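What follows is subunit A.
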Amino acid sequence: MKKSVLSFLFALLLVTVVFSSVSAQKAVGDYKMALILPGSINDQSWNATNYAGLVASNEKLGTNIEYVENIQAADYESTFRQYAERGYDLVLAAGTQFDEAANAVAAEYPDTVFCVVNGSVSTGPNVAPIFPREYEGSYIAALVAGEISENGQFATIGGFPNQAMENLLSVYEKVAVEIAKERGIEDAAAVRAYANSWDDIALGKQMTEQMIDNGADVMFIYANQVGLGGIQAASEKGVKFIGFSGDQTVIDPETVVASVDFDFKAFYTWAVEKFLNGELEGNMVHEAGIAEGIFVPIFTDNVSDEIQERVAEKIAEYETGEVDLTVYF
Partner candidate 1 sequence: MDEKLRDSVLFSILAVIAGLLLSGAMLLFIDKNPIEVYRILFSSLFRDKYTFFDIFVKATPLIFTALAFTFTYKASLFNIGAQGQFYIGSVVAVAASLFLQQRLPGLFVLAIVFVLVLAAGGIWGSWIGFVKARYQANEFLTSMMSTYVALNFMNYLLRTILKETKGEYPQTNPLDKTVWLPKLVPGTRLHWGFVIALLTAILIWVVLYRTPFGFRIRAVGLNQRASEMSGINAKKLYVLAFFISGALAAAAGLTEVNGMQHMLIQGFNPTIGSEGLGIAILANANPIAIIFASALFGALRVGGLVASQVAGIPPSFIELMQGLVMIFVILSNFCCGELDRKREIRKLRKAAS
Partner candidate 2 sequence: MTAFIELKNITKYFSHVVANQDVSFSIERGEVLALLGENGAGKSTVMKILYGLYRADAGEIFQNGKAAAIHSPRDAMNLGITMIQQHFSLVQAHSVTENIILGNVHGAIDREAADREVAALAAEHGFDIDPRARVGDLAVGVQQKVEILKAIYQKTRLLIMDEPTAVLTPQESDQLMKFVKNFTSQGNSVVFITHKLQEVMAVADRIIVMRNGMVSGNLRKADTDARELSRLMIGRELTNAAQVKTERAGGEVRLALDRVSVSDHGAVPSLADVSFEIHAGEVFGIAGVSGNGQQELCEVICGALTPVSGSIRLDGRAIETLNIHERVKRGIGYVPSNRHRDGLVMNMTMAENMLLKTSFDPRWLKNGFIDRKRLDAVSEKAIADYRIKASGPAAILRTLSGGNQQKVIVAREVDIGEKLIIFDQPTRGLDLGAIDNVHKIIRAERAKGKAILLVSTELTEILGLSDRYTVLYKGRLQGIYDRSALTVEEIGLLMAGYQLKEGGAHG
């Protein structure tokens, strides 16, 4: 009897605790969250995109994400630590370069979730990188590029040759060339170069000019500010450019005829929502792509409706799972 009373009381206590904890659950705005950026938020590319994601999340979800800019490699770890020490619930960091630091620090701060945007390493219950399947985005870009090219000569520039970069460029190149060949351009080919820089605009412009001189008629660049120089060059040389990672058609719609916008607003909202729902688990990489609505094709009037329709069809096809892009890697 006594035992049952005790167990009853215990159960009651348990319910109370659980209940009270539920009722005391924080409002969204009370979560302490921060985003670490490797560059300055007005860099008009990677950092700005991530910052826009943060703003969107704050607006849509009512979160209160803070940010810190221009963190140099030497300060990755200390910055993670400083937030963790101060009891932050979620620390985001923009770029895979934060992978090492996040994994190194995480074990000491189990109450903080570390989320590296574009990250791909997770070795702890509280390390939860989110990863956009960029090759899905470059697939969309390739669908457009293959259709609009006149001579089938594709040129790409990547920032640095990491695995993710190589995959996405390979998908782009192979798909674009395939489509061009289908269209009857037998000698369609692609050439790829690395800028080994994320921010040398002048270099981007010069390399692009050189590649156009070498015959390219559709440019595709994924190298942050380097790409801005590329658009400039393409515009002057009258060559088409497929924008990537942001809506670059606004820069020069005559040149950037289409762009694959990484909807980091959607991406961040998706990730932060996951976190709020307790779904941002560790020991795994959370990938998002076409299905999650991260990649949005944007067309200008310079791309015919016909082409736009064909691209839309292909995307729909992909969503059904009929296409396996990993074969292109």
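Going forward, a contact is a pair of C-beta atoms (placed from the backbone, for glycine too) under 8 Å apart; a residue touches a chain by one contact, two chains touch by 3 or more; residues count from 1.
In picking the candidates, the idea was that all candidates are chains of the complex that A comes from, given by their letters.
These figures come from a predicted structure and were not determined experimentally.
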{"item": "Direct contact with subunit A in this complex, candidates 1 or 2", "value": "1"}
{"item": "For the subunit A and candidate 1 complex, residues of the former touching the latter", "value": "34, 40, 66, 68-75, 77-79, 81-83, 85, 96-97, 100, 104, 120, 160-164, 196"}
